[in-house]
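I am attaching a structure below and will ask some questions about it afterwards.
A protein chain is absent from this complex, but the other protein chains hold their places.
Let's turn to chain A:
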């Protein structure tokens, strides 16, 4: 139970007080009426006696009566509560009004109770309960089995203005006698037959004659004795005069109370009464006739007799209550119904004195006398009668059981004992003793009475005795015996079950609970209270449940959950009883326990109830908050339940927003995944426009890829570096067009004026029911800031475009009903027209629920649709840099939604025409690029960076623009290459045209020019785009040809382009802009070219200066195309070479005309002779061999012009960079390895140009292409499909500084190539062996030094191999003459040694037996290495007989 203002003792004492009736003459009534009071009311504030009274108990002991209170009431002859025990309708209504008007004070002090991990905010006191209890006890009907609220005395009041006051007194006395004894009236019950009559003469000071009153009083004294009468002088002043003087009004607090019996009680005065209630009370002062009350009820504005509860009546109350706040108790009320207006403070004192006089002189002696009388009676009767009584019972009562039942029946139906029965006399005495605080005596009497009643089976009487026995035992000073709680339990049970008297049971329970509470037996109290709840009275049940809940929380180990549960039950009963406000309070208190503990079902229920109650109480804000909780939680409710919640919420919400249109409130649904919000700057791209294909750039449809983003950033950095002359500015920040959770959002993003900002918001529907969103728009704030001109205040126009496809998407959800279904993202566009700072704050939208009927067409008008907002708050990434940040959880800013709008910038659009998607490896295709400047600002500095710079070229800028057809449409089946008619007479394959080309002329050199070449990969992928004047005017567009070459590797290639451009006006906030493009090229296999260079063994004959400078180049071409259907055949159109030192000299194909065509899987071999030419500085020589036998084109392709040369150089570059500097170009002459390698090195690149005949849609198409082979070393095969990855990987291993290769000894293999040997001899030699048995053949051994260093050479002819095969052959010839030579060969020197071979027989001999050893001249320590033997040199010796 909650704490009370009164102590238990006070409470019990005040519950049972001596009752005094009042009979008033009309004149006396008039006198008091001046004060707006009747007589009993006049006395009421003074009924508590402040001084102690004394009386003697039957044993003549003097007892002190402390703090006594009496109750003065008008005589009312009708029962207010039927004694049947069922409270009447009016009574109930009164109680409910009492509770209703007593509400917790707003912002009242609530104490925090900590129980376990719960911190509860609970008001410790429950004044409404105390008010209820007080009213309830006051309205207790007088019953026959007890005398506690029977009248002990009667005040007969006569005014002094009466003509003959004594006669009037007589009349009143007779009246009283009639009421008590005539038997006409049952209701005012009287304690004792001879009721104390106290005669009061009321004298009005303002009008009556005081002397006359005094004389009448003297007369009265004579007649009734000084103890039995009193002269009360009142109304010392006139009402008009008293207006200026402030007299305290002690009546107001008593009379506001809705006390039916007009009893005076001291109690909490926390209620805030309304004027209505007040007037109602005062209009009713005459009596409390239930009839009258009933009639009043019908017109009363506060009536609550509609249990269905239209909130109207409550609201009326509320409206009034609000109006009268703060309660005008002293001013407003006093003006209307001031009490005691004619009374001075002196009068107050007189009244007080009167009461005291009456009590101590009249009442107490009367009671004392009666107690004594009763006691004497009982003592005299004791023993005999009792024993006789019981003895007779024993003797005659044969069958006890039936008697009992009869007794019980009698008990419940009517009166068992006559009023003079001795048992009742005991009870009467006990009650008297109890009233005057003689608790010891009272207890013993009650106890005796209890025994008697029990033995008589008079259960109701027994219960009453038990109840009072327990109470008086509790109240005994010093507590000689423990409180008999079981008495109470028995009493309650009897009242309830046997007597069916709920009112008495309730009174008993209230007393008992209070006593138990005082003894800290909260558990028992709770059980008791809970037991008392029943179906018949919701209000009582609610109040008792609430008290039970308070019991649980006040236990030593607070039972929080039980508290909460019973609070909910109480709330439920309150709401059933129509006490909405109390219900809401109960639910709110219970909510504290359930909140956030995972009991979602219960939490939802409470929230829902709170929402409903709040709404009916016109607290829609609270209702919305409560409903919002249900919807935001991850609800476990069923979908129908959720749908109901949602509808209710929307309805309530609509009412709230309808009421106030100030700011749009926040909506809880749907959830916005704010971190997934993406912001896109720029126009939405049209990807294709007719034939044109726009650059892919960035779009919201793309997923964010971290690697890709890094790649783009790298590209951008490269291109910026190239544009800024090799230095990346410190403030460099890569352009981010699309911001999401993974991008760097620390800085304010930059957006350009007049370019849209698209915000993509991701929704999540946590419910199982579909939600309909419509009319979405963005909420934003804009601060105007002019970056160029001085500040001007202009209105900014924001444009919010709703998304139209939203509803369709929801209709899908509607059918799926997936829990937690993801709504599609909404994209909202904002178009800034001014520069400044934009902040996107949130979303505004309409939310509606769909009908539950499963309609396919979703009608937004049908469901209630509300408009609300939701803020977009993005939490930045968690900071984790410093120690402080690591230990705490702090988040960085995220400025995704706060773009800065900058002045206009150029906007480039790039379109591609005839851009292929599939290419053969090495295929050359011409496409067109269109650059469009969409903005109003001139664009310049256009560059492109790519991940595959060898894939495309814009042609050489320095050379004259090739004659290309301007319109791409006329370009059909036209070769991409520039051709030159072959001179008609020239034999194909024999003529080698030589042109000189500089590498720098071609696009690949662009990056190298700025000195970036030293920085490695710095600018290799950057191409400057040759625009007309270097700028692109606003609205202008340029079309440029672009050549593409299929990648060498087959497969799908992802090729990225990054177009870079700047504004012509410098100094903007954005230094540059970029445009991204990604293409996917599917490359299929075409030809595989393998080439080998071999040293020719033949000696140059014609040109002596080209010493050892001839080489054989074999080119193997294989058709490896896998799609036989598509590609019919390949033609080798031309083979060109490019080298600084070599040139292809001559085609020495054995059957040259057959090798030009290659059908599927065919392989052809081409053979060329290459000769060394004079080394040229930095220029490459290109020689071309056109094979025009194919008949398609007899034109020679100029390989030194744009597409071909471009790709050739682009292709070369990575290889070039692969070669360690200094090693390849003769920089290491001193180094043996270098020297040795040098002699084996070829630097010859071969370009194979081919044509493929492809059938495409029954049409033959000729495709062209080129492949490159780089020959580097003699006798080492080079392939067009270089295993690039491997080579690149080796380069990329950069963690070690690139040292020159260590001075390793050149390998034997390499050293064996130092000297080239050649034997010169006649192929066949006829010798007449018959004539001369010895055949001598002169053989010239030519030694040529391949290296650039001096070489010591040893020629050994004696050498014999051990193999039997050679033995056999060798045995047949011998070398004659000097068999060992030692000589030195200078650089590239050729030396001939004359040898002679001697043969004995005719036959075929291998002359290649001389062994040549060589070593570098200055390397003394090194031993000679055997040089490679020449191919078998066979000689035929013919016997010429």
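Convention: a contact is a pair of C-beta atoms (placed from the backbone, for glycine too) under 8 Å apart; a residue touches a chain by one contact, two chains touch by 3 or more; residues count from 1.
Operating definition for what follows: contacts and distances are computed from a predicted model.
Trainee: Tell me the UniProt protein name of the chain this structure doesn't show, selecting from "Ribosomal RNA-processing protein 42", "Oil body-associated protein 1A", "Synovial sarcoma, X breakpoint 2 interacting protein a" or "Trafficking protein particle complex subunit 2-like protein".
Mentor: For the chain not displayed, UniProt's protein name is "Trafficking protein particle complex subunit 2-like protein".
Trainee: Looking at the whole complex, which of A:342, A:445, A:525 or A:560 touches the chain that is not displayed?
Mentor: Touching the chain that is not displayed is residue A:560.
Trainee: Which residue among A:223, A:500, A:597 or A:747 touches the omitted chain?
Mentor: The missing chain is touched by A:597.
Trainee: In the full complex, which bits of chain A touch the chain not displayed? Write them out.
Mentor: Counting only chain A, the missing chain is touched by 116-117, 552, 557, 559-562, 564-565, 568, 594, 597-599, 601-602, 605.
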